[in-house]
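Only one protein chain is missing; all other protein chains are in place.
For chain A:
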Amino acid sequence: MIDKSFESPSAAVADIFDGASVMIGGFGTAGMPDDLIDALIARGVGNLTIINNNAGNGETGLAALIKAGRVKKIICSFPRQTDSHHFDARYRAGEIELELVPQGNLAARIQAAGAGLGAIFTPTGFGTALAEGKETRRIDGKDHVLEYPIHADFALIKAHKGDRWGNLIYRKTARNFGPIMAMAAKTSIVQVSEIVPLGALDPETIVTPGIFVQRVVETGAQASTAA
């Protein structure tokens, strides 16, 4: 019997190792899997490479992981915000490496990893500092930049409801990077407000089919706070 449900966030993240690459869903705090991150902080491993759109907001989630000094490198599109003080401090102290990626290239590179593509040609960034040194090609009269997939050992994702096969639906704009990160990581770990029986999710509206998900943990409903 396939049962991907785990009893607790700490059990679900128990094999995340020192130096792992970890995708974290969320755009600001919407979709940020706070319970899984709290469990990861409690686990104590560090030297992590984190892939997220931002670099932490406020005091919770990714911001707390950065504050705890567990992040060696972050791959993101928009680190600097009014409430990114924990990242800002570590970055200015030279304690965290930043790879800045245009947001659409970040999404496309994650999706390419999940889809088994060797690389993509994207028009985004051509002629800018973020494409310096990269291979380019003119295709149909338009200039493109060669970009490689972003893989990860783990993904930590927040979804709305899931079942024991790992099928997921999301809630509003908390969906954001969840579906493509679930595809791209070797082990995708999802916190949901509720694990429902098989068949309770309408197959016509399942957003992430369970094949992309390895672990589901029910953490109850909780409201995101302002970013």
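Note that a contact is a pair of C-beta atoms (placed from the backbone, for glycine too) under 8 Å apart; a residue touches a chain by one contact, two chains touch by 3 or more; residues count from 1.
Just so we're on the same page, contacts and distances are computed from a predicted model.
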UniProt protein name of the chain not shown, from "GntR family transcriptional regulator", "3-oxoacid CoA-transferase, B subunit", "ABC transporter ATP-binding protein" or "Xanthine dehydrogenase small subunit": "3-oxoacid CoA-transferase, B subunit"
Positions on chain A where the hidden chain makes contact: 27-31, 53, 57, 77-81, 88, 91-92, 98, 100-105, 107-108, 110-111, 122-130, 143, 170-180, 207, 223-227
